[in-house]
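Of the protein chains in this complex, all but one are displayed in their positions.
Chain IDs A, B and C follow the sequence of writing; residue 1 opens each chain.
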Amino acid sequence: MKEGYREVDISSNTEIAKDIFELKVQLESNDSLGDPGQFYMFRSWDFDPLLSRPFSICNIEGNVVTFLYKIVGRGTNYLSKLKPKDKLKVLGPLGNGFNLNVNGKAALISGGIGIPPMIYLAKKLSTEIYFYAGFTNEVYYMDYVQKYVNKIYITTEDGSTGQKGFITDIFRPEKYDVVFTCGPSPMMKKVVEKCENMIPVFVSMESIMACGMGACLGCSIKTKSGMKRVCKEGPVFEGREVFFDD
Amino acid sequence: MKEGYREVDISSNTEIAKDIFELKVQLESNDSLGDPGQFYMFRSWDFDPLLSRPFSICNIEGNVVTFLYKIVGRGTNYLSKLKPKDKLKVLGPLGNGFNLNVNGKAALISGGIGIPPMIYLAKKLSTEIYFYAGFTNEVYYMDYVQKYVNKIYITTEDGSTGQKGFITDIFRPEKYDVVFTCGPSPMMKKVVEKCENMIPVFVSMESIMACGMGACLGCSIKTKSGMKRVCKEGPVFEGREVFFDD
Amino acid sequence: MIDTKVKIAGVEFKNPVIAASGTFGFGREFLEYFPISKLGGLSTKGLTLREREGNKGVRIHETIGGIMNSIGLQNPGIDAFIVEELPFLNSQDTVIIANVSGNTIEEYVISVEKLNQTEIDMIELNISCPNVKEGGISFGTKAEIASNVVTQVRKVCQKPLIVKLSPSAENIVEMAESCVEAGADALSLVNTFPALAIDISKKKAIFDNITAGLSGPCIKPIALRMVYEVSKAVDVPVIGIGGIMDYRDVIEYIMAGAWAVQVGTANFINPNACAEIIEGIEEYLQKEGISTLEEIRGII
Partner (left out) sequence: MIDTKVKIAGVEFKNPVIAASGTFGFGREFLEYFPISKLGGLSTKGLTLREREGNKGVRIHETIGGIMNSIGLQNPGIDAFIVEELPFLNSQDTVIIANVSGNTIEEYVISVEKLNQTEIDMIELNISCPNVKEGGISFGTKAEIASNVVTQVRKVCQKPLIVKLSPSAENIVEMAESCVEAGADALSLVNTFPALAIDISKKKAIFDNITAGLSGPCIKPIALRMVYEVSKAVDVPVIGIGGIMDYRDVIEYIMAGAWAVQVGTANFINPNACAEIIEGIEEYLQKEGISTLEEIRGII
């Protein structure tokens, strides 16, 4: 049996860039706390908002799981108010996660707050890693990532750090054996297009989720092999399996 | 113009007896912060629960207003979780308040968590005061009240302090010139009955409130001079004007 | 230049925000918080021919995202209203709407005749009242019955006439159409939803009348759908009501086809709600570069 929602303690909840928070929670579990690409559902409220909110694992050290989140609405705003020792209810780990069994040169490409699963993936992959990270302006977590990767490429939209522009402008697929990406849908679309049919590419999809555990079909997306639930068969899919619409 | 809801800082929020909290908030206002019998509406939440909750003034010192509340449901439970520096939204002071212009011997009779307005009244009255306080078992705030009154009578339901029983068991109206009471409806009913038609008696009524400021008519009660709003024409009424149903 | 004015049945509202009946008293209490002349309009507490004490027992009960009420139309009666409240209301620079309730067609008709003699701006007919001659079922449920009361009232009514629809109308579009046909100059919807809550420790309904009316943000999605359907079907202005908490909700109603809105329960949780909503609408229009509400009305 899996545990349902469990109340966990917050270790820290810090704003590391404007509206971007790093949240560490203390979990207790005999089972795995999760793999790169997996996520947890959060709730720190009763009925308002009604639904829980999904967040990807950014790191795990011992029993401490780290998340990064951006304030975009009411749920994330509530989260940002939590202080150490406050309680949070979490369900997870959920979803599939990335295939870690890869060889050769891997490109990890993140856009905006799509970065958390790429960070944990960088830590967990045991192959050559080239980390592409696109930010709006403020850059964060690159010191940490540094330790695990061969090279970091950064873009910012305002050019304040790294190259000015989007990360997909500088990503050149030719030299890689496998590509992983997480970020806004148009960005992932571009990454997949750039990889053409040459390189295996894995994407972590987003979708509005009600349950996070496969029951509501709210998160379903169309793939080349039928309808799939982002929360259950995903969030990681083979990039050419999915359709990016926008 | 009155201010609407204003966000105020919590100075302290302490459990002073089982499920009974003392809450101090820092208000800023050029107007009066309130008189004995008046109350404030509280909310520390968005839409759940939807309504605010009314609490009587227990004390005012400078800009700090003290309230006492008992955890009875979701709203008071949320309040109990607030820590110093957290924010609270308050509307008030609201309602009428007690007539302070009295002479002779005054009996102030409180039952349970009806005590806050009696405490502030004791402080504000400049006459002889006999303070009757009925508790379930734990006794609180009597040291503070001591300073302002001529005598304190205590009952507890379990006899752990003062006399065992209800406060109405020991209250003898004959020797008083005026009586003030706040507590459960059956208790106030008994007080009014005991006063017969001899002594002026003032009661602070409770009613479920939606708005607290006279708009919804949710709190209306029938009185001998027609329907009255507890939040606006009350909460203080002449005891023989109202009907106690229980 | 932003212009939030809207004209309904010949009456000009300076903005589309009307305080909803039964949630704003006769305005006096709110005047302590903001100048009520800021309002587009104000619909009075429901008035009946004779004074009413309202219902006994619990009158307000909170639910998740809403409240239930069973006030029972406590009001001073039309005559006292005209003498004691109307002069004050008329002194305020905003559209004053008399919300009229009754338990028989005659009561409605006589009330309206009395209001004809006054300077009230508009009349809003609340047809969600139990029809005592038809066994207490609401006037607002069946289109034929509603049509009948509206027709009778229209005959005597010399003021612009809004008919306020109940969400328990069997078919809200047919109901709307027949009220328009019977002479409504505008429609407002919705009134509260008939609802039930039970006290499981007392093993009884919370309210003496068993059912009570549900309002607040919980009803908004349903009310908005009804406003959308009705706006498409009728060609008189529709006033959207139900669960409006902030300016965004108002914009949704306008985009669904409403000309104006009424704000109810929100007044209880913030006496400045209407004033803040009015400001919010202006800021929104400014930011979006929209100059009149017409540009977005019914846009979806």
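Heads up, the rule we're going with is that contacts are C-beta pairs under 8 Å (C-beta built on N, C-alpha and C of every residue); 3 or more make two chains touch, one makes a residue touch a chain.
Since the structure is predicted, the reported quantities are computational estimates derived from the model, not experimental observations.
Checked against the hidden chain, the listed residues C:80, C:197 or C:233 yield one contact partner: C:197. The chain that is not drawn here is touched, among residues C:17, C:68, C:86 or C:263, by C:68. Contact with the undisplayed chain is limited, among C:31, C:80, C:110 or C:222, to C:222. Only one residue in the set A:72, A:198 or A:217 touches the chain that does not appear here, and it is A:217.
The chain not shown here touches chain C at positions 63-66, 68, 141, 170-171, 193-198, 200, 203-205, 210-211, 214, 217-222, 224-225, 228, 243, 245, 248, 251-252, 255-256, 284, 296, 299-300. Along chain A, the points of touch with the absent chain fall at residues 1-5, 43, 47-52, 91, 208-211, 213-220, 222, 226-227, 232.
One rule holds for everything that comes next: only the chains that are shown with their structure count from here on.
Of all chain pairs, the one linked by the most C-beta contacts is B-C.
Averaging Cα coordinates per chain places chain A and chain C 47 Å apart. Under the contact definition stated at the top, the residues of chain B that touch 2 or more other chains are 47-48. In chain C, 64-65 are the positions where the chain touches two or more neighbouring chains simultaneously.
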